Structure formats: C-alpha cells, structure tokens
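Every protein chain but one is kept in place in this view of the complex.
Then we have chain A:
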Amino acid sequence: MTPAPAPEVLKAPLVVEFPFTRSLGPVQSAFLTGLRERTVLGVRTAGGRVLVPPVEYDPDTAAELRDLVEVAPTGTVTTWAWNPAPRRGQPLSTPFAWALVRLDGADTALLHALDAPGPDAVRTGMRVRVRWAEEREGSITDIACFEPYDGPATHEPGPHDGVFADPVTGIVAPARLDYTYAPGRAQSRYLAALAGRKTVGERCPSCRKVYVPPRGACPTCGVATEEQVEVGPGGTVTTFCIVNIKARNLDIEVPYVYAHIALDGADLALHGRIGGIPYDQVRMGLRVTPVWTEGGRYPDHYRPTGEPDADYDTYKELL
C-alpha cells in the first residue's frame, strides 16, 4: 500500500461562452425595432399603466399585453448607483452611473447607463435624455446611454401600431462565464502519475473498489479514497461504438471506435479511442494497451495487444 503523496493542486482558467439566439416575439420585436428608428415604445396595461421597457404579460394580472405606446426619449432618474470601474461589455468604458430612468409618459423605469462626470453630478430626480448610438441595429445598445438634459418632456405618450419596415425578430445574446478551475487533489495525483505514463487509481477503504480516474471519494460508500493503486497498462474493451460523425474541435478522422476500457485491476471502465486495428474489427473483449504520444497528457489511443480476447464473464460487470 502506498500512501498518497500531497500533489501540487492544479488550476486553470475555464471560459464558457456561447452566442445564444433569442426569438423576440411581437412586443420585444416592436420595442427593439423602435429603438433602431429612435422611437421608444412601451405597452399599456388594462389598468392604464404604461410599462417601459414593455413586457408581453401584465406583471399584476398575467393578461397578455399588446397595446403599444410611444413615450418620450426624455425622463427622470428614479434611483442610481455609481459604477467607478466599468467591465467588459458594459455600455460605457469610462465611469458612469447605473440609473433607473422613468421616461416621460411611462409609469415604470428602464435600467441603463447615465454618462456623468462623477457621482456628484448625479441625483435622484435629475432630468435626462437618450443619447442614441450612431449605428443602430435593433438592440438595447441602440440607446448608447442617457445624458443630463434640462428641458421639459418633449411629447405626450401616444398610441403606436408597432409596425416598422424590416422588423428585428431575433437577437444574439452572448453569454460568457470566466472560472478558475481546480480539478482537486485526486485528479491532480492522477494527472501527475499520467505524466510518468502510469495510470493510478484509488481504492475505496470500505468496498475495496478501485476507481480510475479517481475522484477522491467513493460515490457508493461516500468515504474518501486515499490508497493509490497502479492499474493496467493492459485492459479489455468492454463495450464500444463506432463514431461516424465528425465532432467540432476534435481532430480525429471518422470512423473511429470509442470504447469503454476496463484496465487490469480497475473496477470500472474508462473511456478511450481504439486504434491500430480496422474499426470494423474491434470487438467486445479485445485486449488493448495504451499508446502515448510525445507531450500528450492522456494516452492518444489504445491498441490491441495481440492476446486472446477476454472471456465475457471476466468483464460483464464492467460494461
């Protein structure tokens, strides 16, 4: 038995981002197309309130709302917070106020950026107006920001049919999350061993099963695993599929075989690619061994050892 050494715990950035698309539906389509045309639309509820930005369903009664109203591009700050250090993707790159602005003719406030020289220049109740973006495409950023404005309301709210030429019907809503990922001690130990081309699992002190890759705990017994056990290098293909679809970001020619491989001494199969044999000759029970490539963190693939196939009964619990 080898006690587990304390490994260097790894960390790496993980950025998750995706450009999600969104269909707008009738109300948001009119609102965003309106912004492109320098027109701010709200929606009137049965109770007579004008909601800006407009919503599809009345927050009080759940009734469907379709009665569009044009409001003024001028309004009043109802509350605000100073943002001294703008982040990427925010409306302005210099410090600004996040403000709730009730546009003239609206009963609710819209959240946006207010361009002001400093927090001393901002107060609740101050008058502001829309600063339109030079290039507008049907997006909330068609309002570049708000700016101080001393004048009165420019017009009363009036009905609007919401009809524009070439309406915007969808937007792209990019999502991005930045993480620092730490795989933990067990996986760090596993990776350290792989760097020496050894596959090292961990044995559960309770059920005695050997986990590869180790997770630091046995999911069945709920206890920490500490005892390290070298497994393989030989193993048995317990089951597999032949992949005929080329995956993005994966530089593997199709068809290839994706297999569950029970390394000798392990109590569950890990997943890997089979090579060194035509894909249509791979079979359950095939005996394999890892093939390493220079600089690879994991075996590139597993190849047949030439041993006779394993008997089904020896691996049927490890599929």
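The rule is simple: contacts are C-beta pairs under 8 Å (C-beta built on N, C-alpha and C of every residue); 3 or more make two chains touch, one makes a residue touch a chain; residues count from 1.
Everything that follows uses one rule, which is that contacts and distances are computed from a predicted model.
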item	value
Name of the absent chain as recorded in UniProt (options "ABC transporter", "VWFA domain-containing protein", "Nonspecific lipid-transfer protein" or "Phosphoribosylformylglycinamidine synthase subunit PurQ")	"Nonspecific lipid-transfer protein"
Listed residues A:Arg131, A:Lys198 or A:Arg273, member touching the removed chain	A:Arg273
Contact residue for the chain not shown (choose from A:Ala153, A:Ile242 or A:Val291)	A:Ile242
Sole contact to the chain not displayed, among A:Asp58, A:Asp107 or A:Asp264	A:Asp58
Residues of chain A (touch criterion as defined above) contacting the omitted chain	10, 12-14, 16, 18, 20-26, 28, 55-62, 64, 169-170, 173, 175, 181, 183, 187, 191, 204, 207, 209-211, 218-220, 238-245, 247, 249-250, 252, 255-256, 258-260, 267-268, 271-273, 284, 297-298, 312, 316-317, 319
